[in-house]
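All protein chains of the complex are present and in place, except for one that has been dropped.
To keep things simple, chains are lettered A and B as they appear, and every chain counts its residues starting from 1.
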Amino acid sequence: MIPSILASAAPLILAGIGGLLTELSGSLGVFLEGFMTLGSFIAWTATKLSGSPIVGCSAAALVAALIGWFMAAFVKATGANSFIVALALNLAANGAVDAVSVLAFGTKGVLVDPSVPALGNAPFTVLTALTVLATAFVLSRTRVGLRLRATGRCPQALLERGGNPDRYKAASWAFAAALAALGGAALTFRVGAYAPGGVAGRGWIALVIVYLGFRNAFGVAAAAIAFAAAEYVSGVAQGTGTIPATLLLGLPSALALILFTVTTILRARRSK
Amino acid sequence: MLGADLRGIRKYFPENGVEALSEISFDLHPGEIHALVGENGAGKSTLMHILSGLIEPSAGTISVDGVERRFDSPAAALRAGIGLVRQHPQTVPGFALWEDCVLGSEPTRLGIIKRSAAREAVRDLSCRWGFDLDPDARTESLAVSQKQKAAVLSLLMRDAKYLLLDEPTAVLAPLETERLFDLLLNLKAAGHGIVLISHKLPETLRVADRVTVLRKGRLVGTRDAAELDADELRSMMFGPAENKKEEPPITMNEEGETALSIRGLTTRLSGRPLLRGIDLDLRRGRILGVAGVRESGLETLEFATAGLIRAESGSIELLGKRIEGRGAKAFREAGGVYVPADRMGIALAPRLSINDNLSVHPLSRAHGFLSPAELWTRSRAVMEAARVAGDPKQTASSFSGGTLQRLILARELAENPDFILFSEPGWGLDAASRMELDRRIKRLARAGKAILLMSTDLDELISLSDSIVTLRDGLVSGRFARTEFTDTEELREAIGAAMIGTEVCLDK
Partner (left out) sequence: MTSERKKTKSFAAFGSVVALGAAAVAAAVLVAATASDPLDALRAFFLTPLGSRWFLGNTLDSAALLTVAALGIVIAFRAGTFNLGGEGQIYAGGLAASVVLLSYPNANGTIVLCAAALAGALTGGILAGTSGLLKARFGVDELISSFLVSSAVGPIADYLISGPLRDSANNLLATARFAPDRLLPRILEPSTLSISVVFALILIAAVALVLDRTALGFRIRVAGSSPKFAAFAGIDPTKYWTPAFSLSGALHGLAGFFAVAGTYGLCHRGFSGGIGWGAIAVALIGRNSPIALIPAALAYAWLETGSETAMLSSELSFETASLVQAAVFLLVTARFSGWNLSRVRAFLRRNR
């Protein structure tokens, strides 16, 4: 049971860490959902074309990072609203994946191919654990982490001390995109297929998890695992047929909403 | 040839079509204190922003130690050894002091910060210069004077040779200013080159080696401080015809009934006490000045009186009505208006049109349908009263600071108030506008209004107020009646002492 919960938490944790990085840089990226979809699709496609899952995942992460960096540059260059640009990416990701899927593979539905295997729990669980540890370390102990935290809290101070806050914002978006894409790849390789709609709102829940985890890498991981556990329980309930499957799809969002509200209230109370 | 050298600097801002600097040449030697003076808007800050890499000049060259440089960011200037200390230095909230100091020049091994090395370095430097700063202190808990020291420390840690200080003394009490000047002299002795921007002429002349005067973006001249006296300096700054005259002694207006009465005002923020029981009285026809450094509770008192925040306990009675905790609406209904220091942030909405901004008071009380024609006429009338030309449809952000101050004042006075709360009214205004504003304020008092004047500028307070109270640490630390003092210097000293408390030594 536990390995399975951890494995199902992995995509959420990866995206959540990405969200954490953007939040710390002061410009929350609400594009996690879109990049997870994109990553899931690209991982599948690249693996099919190259025959290697590693190539597939790398391609997903790289493409996402490039797009993420470019989006940040666009926001900076044109003074655009970063939320709307991120929302645009969510929409574009869905549309583009649909379009390419139809054009290249002739279908909008599930994509299965023998060259894209189900990899089991281990690889992504390990990757996720390493990511969490690395992030926690970098944030608290390194120069990069210090400057990233400064970017979010007082970019002017960083600028005056010779740093470049814009570079950190762009980097946080690039990393977040890459991590979310890897989260999507994890979804693909869990079942060995690309399923449209498979992301199912995890990108948005990842945002909530950033706050639930008190903006701290280990907290994010813990919150994600708690979520995955709740999903597991609801999956069991699904199996027993007591609550209709369709309804249960709405449960994560409802749960996220409640927890989001509670954390916000608690944080407000604490700072009084 | 050692030193920082600016030649032919020109800065043009296309957004407002303003030529902020024309053909400025300025140089800074190592081991000297070079004062940069001029009235507000003369271009002093702009010049220093260029030298420290925050903005780029439209024309001209910068050379450091004989090598021509281009500073496209503060990082580049820091690499050349030039750093800027602002009046209100920015520190990163939530960081420890040592983290804030090493930010940008962190001692690292393979990218990992060497914590103990960093903390030790901060502690050592702090001791060496007599700062008495705790590396682990939280940045939020630092007073402005400490933040300035931390900023200097941060620059010294990266071996900055040239330190530019932008109006540091404006936010310091007299005793803290003394200590700052001692520090500057020590730094100078150690070979650093220092630029000191200040509008406090007597003190500046005392420490400076050379003085450069700017006026309206042009260089008036650079002289050795030893050759200058205050009068000659003033004439360089303002021109012979605009010499500031000594204020005639204040004549007291007829005293009216009590307009404002504050008793026991107390409040805290996150456990930190901001006001600890303030008592104040103000009568009609009088101007009461409130002096204090920024952290003394001045701002809190201001916001509480204007109804922007609610104090925990105490009472505020304005023109017979109790308004504490009842918001800005009650404040206005009682007959008060507020002209805040933060013009763009509080008194205006930058993205709304001027028409909207000027109509805000009647419209926040009105109900039902509006008549655009009526509003238009009203806005036009206010703009005329403020002698501002332009289209009311434009957004507020497209006007300049001085213009906005006039508009705000005209808007507030159109409400026919009996009580006016001014906060830093002369901030950012040039000398002529300032004098006119002073005259208006005095006229308002003569007309029977009650005026509360909150300011960190002692000169402004002394020239306008009938009486002055000082705040220190959330308490009233002194009350002074203007008529008791014939010598303004004596008054300044007394106020300064009350503001900071002579028996308390800040740094030991």
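What we mean here is this: a residue touches a chain if its C-beta (ideal position, glycine included) is under 8 Å from a C-beta of that chain, and two chains touch if they have at least 3 such contacts.
This one's a predicted model, so the numbers in the text were calculated from it and none came from an experiment.
S.K.: Consider the whole complex, including the chain that is not shown, and state which of A:Leu38, A:Leu207 or A:Ala221 touches that chain.
M.R.: Within the whole complex, the residue contacting the unshown chain is A:Leu207.
S.K.: Pick out the residues on chain B that sit against the missing chain.
M.R.: With respect to the unshown chain, the touching residues of chain B are 14-18, 72, 306-308, 327-329, 331-332, 338, 340, 342, 345-352, 356, 359-361, 363-364, 366-370, 372, 390-391, 393-395, 398-400.
S.K.: Taking the full complex into account, what residues of chain A touch the chain not shown?
M.R.: Those residues of chain A that touch the unshown chain are 30, 74, 76-81, 83-85, 87-89, 91-92, 94-96, 98-99, 101-103, 108, 201, 204, 207-208, 244, 246-251, 253-254, 256-257, 260-261, 264-265, 268.
Here is the rule we use: only the chains that are shown with their structure count from here on.
S.K.: Provide the C-alpha centroid distance between chain A and chain B, rounded to the nearest whole angstrom.
M.R.: Here the centre of chain B sits 45 Å away from the centre of chain A.
S.K.: What residues of chain B sit close enough to touch chain A in their complex?
M.R.: Chain B reaches chain A through residues 54, 73-75, 78-79, 84, 86, 90-95, 99-100, 103-106, 108, 111-113, 115, 154, 158, 270.
S.K.: Using the touch rule from the top, collect the residues of chain A that touch chain B in their complex.
M.R.: Touching chain B: residues 141-144, 146-147, 149-150, 153-154, 156-164, 271-272 of chain A.
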